[in-house]
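Beneath this line is the structure, given in structure tokens, with notes to follow.
Note that one protein chain of the assembly has been removed; the remaining protein chains are unaltered in position.
Up next is chain A:
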Amino acid sequence: MERQPASTGSRQELGRLLEAVLSNRGRANAVFDILAVLQSEDPEEIKEGVRTCSRLFGTLLEREELFVGSLPCEDMALAGSQGATYKYKVWMRHRYHSCCNRLEELLTHPSFQVKELALETLMKFVQLEGAKPLEKPQWESHYLFPRTLFRAVVGGLLTPEDDHSLLISQFCEYLEYDDIRYHAMQVATSILARATSRQPEVSLTFWNNAFTLLSAVNLPLQEHELTNFYVKHAQTSSKWKVVHLKEQRKAFQEMWLGFLKHKLPLSLYKKVLVAMHDSILPHLAQPTLMIDFLTSACDVGGAISLLALNGLFILIHKHNLEYPDFYQRLYGLLDPSIFHVKYRARFFHLADLFLSSSHLPAYLVAAFAKRLARLALTAPPEALLMVLPLICNLLRRHPACRVMVHRPQGPELDADPYDPTEKDPARSRALESCLWELQTLQQHYHPEVSRAASVINQALSVPEVSIAPLLELTAYEIFEQDLKKMMPESVPLEFIPAKGLLGRQDDLCTQFFCLS
């Protein structure tokens, strides 16, 4: 056959070539011209080429004009003694593979539109190839899925060089289908294992891409018929693994365990832990397998420890995990910097949740109350307005701890028996102490804090104070509230006349500063 020269960059030309290939087998060499457009530098031409290939191979797959079965080598097939039709199908399938490889490469193209179009085309091929498999079924109702092609797609998303968060968000639409979800989990697991086994260090981009894909997988909560398939089948069989939620949960678990097995960057630690108690733990087949990961995360410290404790709490609460150091670790997280971090609201919300059980021992709750009160001596007013009601709520939930604010027959002590350096709440002797810190805070300069600390002067009322609106309180909001407060009839004034900026003799500013 003679190759005809093709002028690139023209839609009509591509249409003409497409028509020629589809109408006449003799002109099949035009496929090379169509594939050459995919190598172009112009994104628009690439897009046209991708669309043309989509229509070309889509039609060929529907017509079953591609070779079915294990693919022999192209040269041997062409040199063999088979018929012309056999040779044509083998040759065309090789062109099909070339096209798929190029599309996989296009998933890393700078232009997002090209990436998106390549992804759509590849998924279309997956669908068509699934409907008309290119492999021979081994038994009557054997389940066939184009795993090789799908692996290429997922592999294109999880690359260590480029950030594919946007493209993965596009791919999430396909994860709604049960079969796509199942196979995506399997492929992701294998890709992760392969990537980490080959290279000792993996780039942060790869981890981010992997996490983005893994966090997008959402399993259904209830067992029902998983029949929402992307690749349509005439009839489904109960023998297929893809139909069972249990199997999908196993794949989900293997995926996450494979991901968390490796050392992750700190930012990903936080993201995983944030999603742990909502998106991961409820869907695991055996949630207790996360113990190792969570306990190691507890040792990191800071926000990561807090989030890990949240996951551990769910395991303890719902899966009967016995973790004796839970409250000791929570006790260790209480340090003065807790009031100034970004996750302050989440921390205190979780601490309130962890301490909400009425079956906690009194010495433990007393230790936490005393620790919080001690930290309150160094806290800003917006944090105090949240901590003081929290302490009062702890005393309300556990009447045994009310001796800390009302000990009528107690002796007068020379020193506070509480040991702030003791790391074990059981041995900190908090129950023997009183909350003198709250008494000190009754002299705080802000009237709201002083009023909140004065609650302990009266017997605590039974209903708890909700601290939810106080968790997000900032100093600026307190400032605005003070400004908007109703003013008295007349503003009180200073009656000692001013002699200048540093005019008074008894001023501290006058002692330490001068106007020179």
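Quick note on the criterion: a contact is a pair of C-beta atoms (placed from the backbone, for glycine too) under 8 Å apart; a residue touches a chain by one contact, two chains touch by 3 or more; residues count from 1.
Here is the rule we go by: contacts and distances are computed from a predicted model.
When you check the chain that is not on display against UniProt, which of "Glycosylphosphatidylinositol anchor biosynthesis protein 11", "glutaminase", "GMP phosphodiesterase delta subunit domain-containing protein" or "NOP14 nucleolar protein" does it turn out to be?
According to UniProt, the chain not displayed is called "NOP14 nucleolar protein".
Which of A:G26, A:P220, A:P282 or A:P336 touches the chain that is not shown?
For the chain that is not drawn, the touching residue is A:P336.
Using the document's definition of touch, tell me which of A:G83, A:P110, A:P324 or A:P411 contacts the absent chain.
In the full complex, the listed residue that touches the missing chain is A:P411.
In the whole complex, not just what's shown, which of A:P110, A:P324, A:P469 or A:G500 touches the removed chain?
Hidden-chain contact among the options goes to A:G500.
Touching residues of chain A against the unshown chain: what are they?
On the side of chain A, residues 335-337, 339-340, 342, 374, 377-381, 404-408, 410-416, 420, 434-437, 439-447, 450-451, 454-459, 461, 474-476, 478-479, 482-483, 485, 487-488, 490-503, 506-509, 511-516 touch the unshown chain.
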